[in-house]
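Of the protein chains in this complex, one is absent; all others appear in place.
So that you can tell them apart, the chains are marked A, B and C in the order they are listed, and the count of residues begins at 1 in each.
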Amino acid sequence: MKFGVVLFPGSNCDKDAEYAVNFLGQSCEMLWHKEKNFKGIDCIILPGGFSYGDYLRAGAIARFAPIMERVVEFAQKGGLVMGICNGFQILTEVGLLPGVLIRNKNLRFVCDIVPIRVENTEVPYTYNLKKGDILKLPIAHGEGNYYIDNKGLEELKKNNQIVFSYLDNPNGSVENIAGIVNIKGNVLGMMPHPERGVEKVLGSEDGMKILKSVINWWGEKNGKL
Amino acid sequence: MANSREESYKLAGLTEEEYQKILADLKREPNPLELSMYGVLWSEHCSYKHTKKLLKYFPTEGEKVLQGPGENAGVLDGGDDIGIVFKIESHNHPSAVEPYQGAATGVGGIVRDIFSMGARPVALLNSLRFGSLNKQRNRYLLTGVVKGIGDYGNCLGIPDVGGEVYFHSCYDENPLVNAMCLGLVSVDKIKKGIAQGIGNVVMLVGAATGRDGIKGASFASANLEEDNENKRPSVQVGDPFMEKLLLEACMELVDNPYVVGVQDLGAAGLTSSACEMAARGKSGLELNLDKVHVREENMSAMEIMLSESQERMLYVVKPQGVEEVKKVFAKWDLQASEIGKVTDSGKIEIYYKGKLEGSIPTESIVDGVPLRDPLRKKPAYIEEKAKDIPIKEKVNYNDVLKTLIADENICSRKWIYSQYDYMVGNNTILRPGDTVGAVRIQGTTKAIGMTVDCNPLYPYLEPYHGGMMVVLESYRNLVAGGFKPLGITNCLNYPNPEDPENYYVLEQSIKGIAKACQELNTPVTGGNVSLYNQGVNTKIYPTPVIGMVGLIEDYHRCVTTAFKGEGELVYLVGE
Amino acid sequence: MKYNVEVIVSFKKGVLDPQSAAVSGAIASLGYDNIVNLTISKKFNFQISGSTRDIVEEQVDNLCRKLLANPVIENYHYSIWEEK
Partner (left out) sequence: MKYNVEVIVSFKKGVLDPQSAAVSGAIASLGYDNIVNLTISKKFNFQISGSTRDIVEEQVDNLCRKLLANPVIENYHYSIWEEK
């Protein structure tokens, strides 16, 4: 399976994503934000970091990067797109995911390893997981406070779009939301960092379960297992 | 006339003796631009005039030292062709004025020192001192400093793997903010801050130059109360996003064969970086200030030369490489201007608007400052305080324990380090909360352990042995984590050196540090000196912060602090 | 023609702005118990040139919707006046 990691000016988890993908034996291509096209990619990762310094609003400027037009098209055709941390913020700004991520409730950046619960196993990203599974994953963000209005929240619930929730809300997110998908389930946005949780010596290996889910789901679908 | 001359060299921060030396070196009177350039480069911060002789006590050589003091950062040999580049720096005074920006730009500065050597920064640490937290102002300083360090380092994506913080009333007027950065480089790709090769091109890259932090020269003693917008030196504001772009662009140029030398612009801006690079290459430089990309209109030559705008680097490039270098910076949306060339004149010659505005012998401005040798006097308090403190016999140990763990100097530091991203990079093996911080070297089983320490009470009570003890603490921390200590960097934070008692303490503690480094075989590869940390009512304790670096061959064998399981035995080792 | 533009972007009613909440808390803890209903907005000022006011207004509105404000949580309004 081939992953593509988009490199925006200010991205800083691009290498971590590449490392995790390679660690799991898959290939990875770095995609420069000024490119207008890409080919042969099975899953796009929008990595963490501070694209364009997170000035104005996190993700607000990155969504206009030339490559984003193709990412949106790719997603609309059902392609797998994972936005992690800053990537999640970009996905909401560009409108592929509903809601928005605002400043953490206490206005402080928070770095920690926290437990999250799997709420939805109908999507590629949780293919190997069970509902209620607890994953311990690194978080590191200043604007991870997920907000959506009541109507939007009802929609999310109705369509089973909430994929991960915090056990102990670190940032003030509505309904403890840590990660959501679009209605079709092919676009995932999450604040925790699965790409940092791939080895025990780093403090967590639960991130692997998410990345392996994607790989297994894809392999099965394409008869490549 | 004589009077106004005295006024002008004093305004530039120079003494009579120093002014006479300038006259002798130039064989004429300096013009205002030249005088202010001398003023900043001959300041304590840039010239080390009070400490140069003392720093000679430090052992700076060893089998593992690839680069000792004198470059932008020191380098240790990590084996397998890996250079470990590291340095610590203070940003005390700026942080006292504006804690957020002061701390942020402190991080920015030390990170540039590391990547100017061609190394990719992989870890940050910080050492902080504030007055007691029961004062509102100190809480404000702590909050701002921690946020400043966090926001800058987090944005760059460099994990902050450790640090330390102490609170004591001696820091009420002078908080300390020391930041350390460590990076990795292939040994054959180490870059130096050198300008040589006649005709090579000098390029200024990164942020545009504005009137930031112009403090030297005539502004230094302008009355700050006076609300004159244009005269006020403006605080430097950091732009971590710009720095991230600069970092990535510089990393792309590490392999470029046309790059001759690189240095970041720090204190005293273009003046110090240009002069120092030229001095290392025993060269002259011709600078054309019209080519500098500026942020503001109508800047004078002096303002351009003294600006401390952040996120800038100076490159010396062979002419045939200029286009390629520009291309790399353009890819990262950065400006790169050709502002001059290397000459054999032995002078820094500054042209602006078609006129020669200044011409200074390189050697004179970089190495010509008359060194000071102040008086020493052993402070009386030392004998007094060395007496035994009686220990109360009847105490309730439960209460004592509770008091201790609630003490601001002992309680958990999680409030601080949870604001720093300590995991980015996927290499953090030991993180804040452990004895030392550690990052692994990707592609090997090795990890580098690092720690910053200084309990200022020791050097305060007994400067010589106290200095030794500070080094020993770092050493013990590294050994406890499983690392073999290799070398140190240090940040000497002291009060006014012109006071004989302060100077005595400074000298003695440096000797103590030097002795410990000698005995432990952990040479000094660089550091930073911050004097004059003294206010109206308080002066800081001697605070020589030690940043020590060690290596472990197999990071799976690192030892963490936590008790691992029930029933395991606990030993107390030592005397 | 040259125009001056001022755009104000503020949180929609009902959206809790953590920054306003924190500043309100800080104000209260400084002892000002007589201050209420604090809101924080962003103010943008810039100059734009264009042949007619209508063209300029359309561009400004576009810019607000696309970049300066996030319509999920923010409202915007602007004023445009000719440069003298």
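For this structure, a couple of remarks:
Please note the rule applied: a contact is a pair of C-beta atoms (placed from the backbone, for glycine too) under 8 Å apart; a residue touches a chain by one contact, two chains touch by 3 or more.
Predicted model only: the values in this text are computed from it and were never measured.
The missing chain, though absent from the display, is touched by one residue of B:V237, B:V322 or B:I382; that residue is B:V237. Within the full complex, the residue among B:G106, B:G163, B:G210 or B:P497 touching the omitted chain is B:G210. Of the options B:K56, B:R295, B:K377 or B:H556, the residue whose C-beta touches the omitted chain is B:R295.
Touching the missing chain, out of C:I8, C:A21 or C:I80, is residue C:I8.
Residue positions on chain C in contact with the hidden chain: 8, 10, 23, 26-27, 30, 32, 34-50, 59, 63, 66-68, in rising order.
For chain B, the residues touching the absent chain in the complete assembly are 97-98, 100-101, 207, 210-212, 229, 234-239, 241-242, 295-296, 309-310, 333. In the full complex, chain A touches the omitted chain through residues 52-53, 55-56, 60-61, 64.
Going forward, only the chains that are shown with their structure count from here on.
When the interfaces A-C and A-B are ranked by how many C-beta pairs touch across them, A-B comes first. Computed centre separation for the pair chain B/chain C is 40 angstrom, with centres defined by C-alpha atoms.
Separating the CA-averaged centres of chain A and chain C is a span of 30 Å.
Here the spacing of chain A and chain B, counted between their Cα centres, is 37 Å.
Not a single residue position of chain A touches two or more of the other chains. Chain C has no residue in contact with two or more other chains.
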